[in-house]
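Okay, handing you the structure first.
Every protein chain except one is present and positioned as in the full complex.
Think of it as A and B in the order they're written, each chain with its own count starting at 1.
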Amino acid sequence: MPAEAKVMTRNSEIWRFILRRLLGTIPLLIGVGVFTFVLVRVLPGDPAAYYATGPSVTNEDMAQVRTALGLDRPVIEQLVRYFRDIASGDLGRSLVTGQLVSRDLVERFPASFELTLVAMILALLIAIPLGIVAAIRAGSWIDHIVRLIGTLGVSMPAFVAGILLIFIFYFKLGIAPEPIDRIDPFMLKPPSVTGLMLFDSLIAGNLAAFSSAVGRLLLPALTMAIIVIAPLMRMTRASMIAVLGSDFIRTARAAGMNWWTVYVRYGLRNALLPVLTTIGLVISYQLGANVVVEKVFAWPGVGSYALNSLLATDYAPVQGYVLLMACVYVVINTSIDILYALVDPRIRVQ
Amino acid sequence: MIDSTSPLLEVRDLAVSFDVRGGRVNAVDGVSLSIRPGETLGVVGESGSGKSVMAYSLVGLLAGNGRIDRGQIRFDGRDLRDDRHAMARVRGRGIAFIFQNPRAALNPIRSIGDQVRDALEASGRSSRKDSARRALELLEQVRIERAQDRLRAFPHELSGGMCQRVLIAMALAAEPKLLIADEPTTGLDVTTQKVIMDTLYELSASHGLATLLITHDVGLAARYCRRIAVMCEGKVVETGPTAEVLERSRVPYTQRLVAATPRVGRALIELLPPCERGAFKAPHGEKSPSAPTSEGFPLLDVQGLSKTFRINPSVGFLTKGLRKLRGTNTVESVATTHDAVRGVSFALKRGSRLGIVGESGSGKTTLSRMLARLLDQSEGQIEFDGQDIGAVPSSVFSRSTVRHRIQVVFQDPLGSLNPRFNAYEAILNPLRRSEPSLSRETQRARVVDAARLAGLDRLLLSRFPHQLSGGQQARVGIARALVVKPDLLILDEPTSALDVSIQAVVLNQLDLLRRELGLTYILVSHDLNVIRLMCDSVLVMRSGQVIESSDVETIFRSPAHAYTRELIDAVPHLPAQVTEKAQ
Partner (left out) sequence: MAAGIVSLSFADRAGHAAHVLARNPVSAAAFLFIPALVLLAALAPWIVPYDPNATDLDHVLQGPAAPHWFGTDQVGRDVLSRVLIAARLDLAIAFSAVILSFLAGTFVGGAAAFFGGVTDRVVGRATDVLMTFPLFVVAMAMVAALGNSIQSIVVASAVVNLPFFVRLARSEVSVLRSQQFVEAARAGGNSNLQILFGFMIPNALPTLTVQVSTGLGWAVLNAASLSFIGLGIRPPTAEWGIMVAEGAANILSGFWWLAIFPGAALTLTVLCFNLLGDGLRDVIDVRTRR
């Protein structure tokens, strides 16, 4: 039985939690760095080859590269060097583009970011209402249909979904634009402010560009959304069912609170918390599928960049991409945890 | 016009059923009762009697698959079954509710101040601006200290008793005429229980509230209710003034229920109706006299036993660092260690019965785990029959030859059984571990014998835990402990999850076993009545320490310590006269 704790001021509790959480990401990031390092070094294959492949490479070249990379030094020293390089933004150079990997990634990141963001928003807009409906009508045929559709979505590989959408909406129905690039290639691109085509075109007041961008964004975003609707919807449904049957909802009803207070302020707010956690889990899957979707739709983001590099045995960009994705994921999850703690005070004392 | 003698609530022939897989189940079958303004009616019954369902149905709080089949409900002159909204209108305004499990009944992510304000606004008696002030007043009325601070507290920061008081405040927000309290003190410590019930009692008196108190605790109803209705299997079997129903009932079920409720002056065997007592006179002769023998050295000798838990060491470190950084001391440090048990010493003679009593947090469960060698102590020695078992770490104790001589009967009858073992396998398992070389036939004979000793019917041996009733599950647990022929039996709240009438049987069974097999036992419980019936000597624990230790009669007649006195006073007793007359 917990002794009565002194009531702490809310603010200090929240800040302490945020600090704890941020500190907690440090070991994780170190682990990520070590893992990537190991991935590149330990797997069979000459690491020097990652940085020196080309049509005509001699043994002397390789030896030079090896020394330059410090591959003849002890492993720990290599690791430290590696971390130092990453920290200063040096991720190597891409053989295909000839540019610094970091520059390539920065250039192409907004495209992937916009795509994933819109995909997640779309998924939530579809999954949450469906989940609520399924919860309220739990056990009915609506519930079963909704769940089946969700499961169907998650069972479809991203590339099948993408190709199917292109086939139906572009080829058969002619509604969607050609699935290449983020905007009509013949249209003038708006000046890049945020890098997000939707915002940039709005900021520039260029509505033609905006609608073109939307048109091209829709199918790939929908593809990425379809594959994650099921887990989000299931969690919403399960959480809603649990909350609807909980004791505190009964108290609220017994106290005569009105419909909105009981089901939205008390019910929905509590029910959406586990959904928030699920978003964190699901984002990882989406980021993975991102590679495939960008390939199918020729989307100029970091996913297609990494894939093309991989297939061309240009490994520096792949390493940079893997690091970037891991960091993005850590940022997203930490933000979700902090957001969760802002809503649920119980988490803050753990 | 309603005059003060006409009933505030009148229920006639109410029937409620539930839609479950395989048909409908009648939870309430023709219940009639009435409550006058300002009156307190207690509804008493065991689990499955339908008392809670009946109460929920009055205000339309039934689960989705429940339905009122027939019956009339009139409240304050209005027919509540008239239209669909009549019940919703009366909820939180005319009729207020408080529930069991108070912490679960509050929204975990909303401050209690906000929740009380929500209740105030829902009743229409307060605007948003006004509700803050009114909420504070209400919290003070229910005796919450430092109410101003607590407005912003969350349920998980408050104790169970405090949460219940918040719920009472929410219930009072609408100035209702009737308060329905569904097992409001279940799960709370006995001292907290008294405070809550006293608070409720005073508030209903000062506000002129009628109260419907639903409880399985006959003693509680006896103390706080003027009238009582007894329910069994969905029907009311008896209604009337409390004293009459409890002392002079002619209904067999009521008599049985009253008899089974332990109280002052009653012997263990008297918990059972006379027709069932025969089975519990020891047919095979008693193996040891009921008074403890002195055999030289004690069976169990405990010296200076302590247990300290480490909690959240990393949090402590960070918190300290943070406080240093900010140079302020605004918050209490989060404790890094917790002393669950501190310096407990006692000696237990063979054949004696020791009770360990305490409220939650007293350390009694931790102590029992250490005695059973399921948990390592931080300090102290434990000697069993001359052997130092405290020196054997708990992780290897299972291999020790002493393991089977100390056995435990656990608190949760269902939870202490492996869901994948049927009763036979569950009872057999410890036997296989302690005597691996027995033949199949001998094993079977031993298991069947243990089942018989525990009062478990042979035919139940093939059943799985979820197919057994609570009482049967408890008996499997007992049989499992007995099959290895222990010397010392540690019983951890063995009957707290059971209905009172089943408890009467199980306790008598345990006592019969003790006499037949010459067992020594340690009974851990929060229920003083049970301890009084079953034990020779008592240890009273609080915050990890033994604050009083004596024989049973001394503790109950003339307790030395103020806390012990407080504990004894808090237990709602049935009046002593009820002893003979209830037969």
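Things to note:
Going forward, contacts are C-beta pairs under 8 Å (C-beta built on N, C-alpha and C of every residue); 3 or more make two chains touch, one makes a residue touch a chain.
Keep in mind that this is a model prediction, so the values were computed, not measured.
Though it is not drawn, the left-out chain touches A, B in the full complex.
Between the chain not shown and the residues B:88, B:195, B:374 or B:568, the one that touches is B:374. Contact with the chain not shown here comes from a single listed residue; of A:97, A:151, A:211 or A:258, that residue is A:151.
Only one of A:79, A:96 or A:310 touches the absent chain when the whole complex is considered: A:310. Interface note: of A:63, A:79, A:96 or A:163, the residue touching the hidden chain in the full complex is A:163.
Summary of contacts with the chain left out: across A:176, A:322 or A:347, the touching residue is A:322. For subunit B, the list of residues touching the undisplayed chain reads 369, 372, 374, 394-395, 398-399, 403-404, 407-408, 410-412, 415-420, 422, 424-425, 429-430, 433-434, 444, 458-459, 461-462, 464, 466-467, 477, 480-481, 484. Although one chain is not displayed, subunit A still touches it through residues 27-28, 31-32, 35, 39, 43-45, 144, 148, 151-152, 154-160, 163-164, 166-167, 170-171, 284-285, 287-292, 295-296, 306-307, 310-311, 318, 321-322, 325-326, 329-330.
Keep this in mind: only the chains that are shown with their structure count from here on.
Distance between chain centres (mean CA atoms), subunit A to subunit B: 49 Å.
In the complex of the two chains, the subunit A residues touching subunit B come out as 1-10, 12, 16, 19-20, 23, 245-248, 250-258, 261, 265-266, 269-270, 273, 343-346, 349. Subunit B contributes residues 59, 61, 63, 88, 91-93, 96-97, 99, 101, 104-110, 118-119, 122-123, 149-150, 152-154, 156-160, 162, 167, 170-171, 173-174, 189, 315, 318-319, 322, 330-332, 360-361 to its touches with subunit A in the complex.
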